[in-house]
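Take a look at this one; I'll ask things after.
Missing here is one protein chain; the remaining ones are kept as they sit in the complex.
All chains are identified by letter, namely A, B and C, in their written order; residue positions are counted from 1 within each chain.
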Amino acid sequence: MGIYHGDKMMRYEEWSKLARKASKKSLWMVHFCTGCGAVEMPPVMTSRYDMERFGIVPMATPRQADVLLITGYLTVKTLRRVIRVYEQMQSPKYVIAFGSCAINGGMYWDSYNTIKHLEKYIPVDVYIAGCMPRPEGIINAFIKLMELIDEGKARGWEKYQKYYDKYKENQRRAFNFEIKEEQKEEENEEH
Amino acid sequence: MSILKPLKAWKHLAKKPHTIKYPYEEHVDMEEKRLPTDRLRGFHSNDLDKCIGCGLCGKICMNKAITYEEIPELKEKGLKGINIRPVIDYGRCCYCGLCVEICPTKSLKLTPNFKLISSDRKKFKFMPTQLVTKNENFEVDLDAVLFNAKDYSKKFGEGEK
Amino acid sequence: MKEYELFIGPQHPGITGNMMYHLWVDGDTVTKAECNVGYLHRGFEKLMESRLWMQNIPLVCRICVPEPDVNEAAYSMAVEQLMGWEIPDRARYIRTIVLELARISAYLMAIGSYAGSIGIYTIPQWSMGDRDYILDIFEQLTGARVYHIYIWPGGVRWDIPADLPHLIEKTLNYIEERLKLYDDVLFENRIFFDRAIGVGKIPCNKAIEWGVTGPNLRACGYGYDVRKLEPYAAYDEIDFDVVSYPDLGKFDAHEAGDAYTRMIVRRLEIEQSIRIIRQALKKMPEGEHILKHPNWLRWKVPEGYAFSRVESSKGEFGYFVVSDGGLKPVRIHVRGPSYTHGINVAEKILQGANIADVSQILFSLDICPPDIDR
Partner (left out) sequence: MKSIELLGKGEEMYGRAYIKLNVNELEEAIKKLKENGFTHFVMLSCIDWLDKGKFELVYHMWNYEEKEHAMLSIDIDRNNAVMKSMSHLFPQIETYEREIHEMYGIKFDGNTRLTPFLLENWPHAPPMRKDFNSEKFVKQVYESIPFIEEDENEGI
């Protein structure tokens, strides 16, 4: 499974390098606008910037998609759907995070309903700077992702499988808005 | 007949497409002017000598994106004000420019550079310096900024004199 | 017939953004629809209560994504009402130009996504490209493509650069020609007539009671437009006419309040906006573009309840700002137009609709989910 060296099918390094080069030319993206960065996607998807020149096509179902774009902030309710979409995607899958909201909370850093660090819940391969990144930034991110795939460094999905239970634990705590116990004791001492 | 009317769209085959083939062509507007212009609100540049470390930018920033770090070498330079300089966390900044409007010595400015892509989260928090200038394809060059205040002397050698 | 439950979920190209409709379907017709929102709820009103008055401007423009200037204008007008400020004339004209350019770009996006929902994929390719020319204007005027942070309490942030009116004029001529092409491919297209006439009808006698506003209300025959009812910025000095159901210009009117009429009203309002911008560019006076603003960190707005209303491309945008004379607002309540369109109106008019028409009805209502969740 996967196109990286060491799997049963990919015994020879050159064979897997060739397979990676072929797969990077047709990254299919899940058509899921999770946040406010989705307004910069239409110019990139349609004829103005035309990302189909790179072979990137918006796919309706996660089953046929490789790249999941987290366009901006994520509320907890959307995070649950994003996790379901992410887990349905086939195994060499990549995540691109748009804007400052996925890096460190962005301007909703004190909002009770948005998650602050995307990396705690799903592995992220490429971050883009910008409070709503421009189309040039988005296309740069796709080019950078292709380079990572070429060098075999875009291994976010393997990290998800390796630390699966840690990720699940973080997600569970976010879904139930769990307050950590120590903070609770400190809270009681304060009163 | 309104069925055949859409066929008029075929005349676009002769026209030049309005696609910007981005990495090979640059974004130009209708009058072939290169965009983005200097007014674009991109990453910061801060003149560390003019800045007096007053902390106003940190107060006005509602995302708490601006924190401060002390640079000891600035004392020898004999600059007035406190020798702390703003460190900007681009995981919080929304590029609104309120800090630039409130800066009393006008040392903090927004440059039109906006391209910064990386897979490491820690690359997005640094101290902007006066070496950050507009480069022609608007990339943020990370060696013109300080990731921690200690290597100020490496970059600005004359600091020790 | 056995009744099935369908979820048109947040991850669905046929839904405008992040919301979910739970449909009970009997064969092909929808018997019951329930809306589930909250995927974009960032708690704006909670955040606004913990920020200074000036710090809310960059936050406020993130509420409605296709058209951020409407929020900035409505918030600024509410604060100006409380402060008793009179903004300079030049600023009023620049605000009118910015609001109308934002309206054209939002309408182009609405027409593009509507045509995508009935399968005419040429139009989204064109309209997103044409919308980008307007974003180029915004970039040179305000310093950012989408979130402009340009309309401030007291006027506008910078003045118009000297060469921009020429570019605006050129872009408007370009869009005017493109509208003729849109007519050939979409608005006078037989497929559009068969798919859209009589679909998703809002009962016109109940339209006002359901709280329908904006182009959806004007498609039901009521000529109400906030720019005429309560003129703000420079709309009282500019003459334009309000497009409403019976007289649809060169398009013949079929039924009131259906998807066809809504899209035709939006198409004709682009021409009105172009007319407004041309007059505003000609009549714009010289002079100051912003009042002298106080020190933001100690700026106290006098006590009171202020309500400001702006006509956005989706409908009537209202800002209810309550201040107790402090450094931070006590309460800001945002009335998004899609709040009533997306939940009450959509649930009622989806009943009895065909499944294939569900996404077309939602796009013709032009629902913007961040308005609902805030």
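The working rule: a residue touches a chain if its C-beta (ideal position, glycine included) is under 8 Å from a C-beta of that chain, and two chains touch if they have at least 3 such contacts.
Only a predicted model underlies this, so the values are computations on that prediction, with no experimental measurement involved.
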Query = Taking the complete complex into account, which shown chains does the hidden chain touch?
reply = A, C
Message = With the missing chain put back, one of C:I8, C:L23 or C:V37 would touch it. Which one?
response = C:V37
Request  = Check each of A:A19, A:C36 or A:V76 against the chain that is not shown and name the one that touches it.
outcome  = A:V76
Message = Give me the subunit C residues in contact with the hidden chain, please.
response = 37-38, 41, 43, 45-47, 49-50, 81-82, 208-211, 213, 222, 224, 229-230, 304-307, 309, 316, 318, 320, 322, 330-331, 333, 335, 339-340, 343-344, 348, 373
Remark   = Residues of subunit A touching the missing chain are 76-77, 80, 105, 109-113, 115-117, 119-120, 155, 158-159, 162-163, 166-167, 170, 173-180, 183-184
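Heads up, the rule we're going with is that only the chains that are shown with their structure count from here on.
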Ask   = Is the way these chains touch best called a line, a ring, a star, complete, or other?
value = complete
Task = Provide the C-alpha centroid distance between subunit A and subunit C, rounded to the nearest whole angstrom.
result = 30
Query = Quick one: subunit A and subunit B, Cα centre-to-centre, how many Å?
reply = 24
Task = Among the residues of subunit B, pick out those that touch two or more other chains and give their numbers.
result = 18-19, 36, 62, 94-95
Request  = List, in ascending order, every residue of subunit A touching at least 2 other chains.
outcome  = 47-48, 107, 131, 134
Message = Please output the residues of subunit B touching subunit C within their complex, sorted ascending.
response = 2-3, 5-6, 8-9, 18-19, 29-31, 35-37, 39-41, 56, 59-60, 62, 94-98, 102, 110
Query = What residues of subunit B sit close enough to touch subunit A in their complex?
reply = 17-23, 27, 36, 43, 62-64, 89-95, 114-121, 124-125, 138, 140
Task = Under the touch definition given earlier, write down the residues of subunit A that touch subunit B in their complex.
result = 47-50, 53, 100, 103-107, 109, 117, 119, 124-131, 133-137, 139-141, 143-144, 148
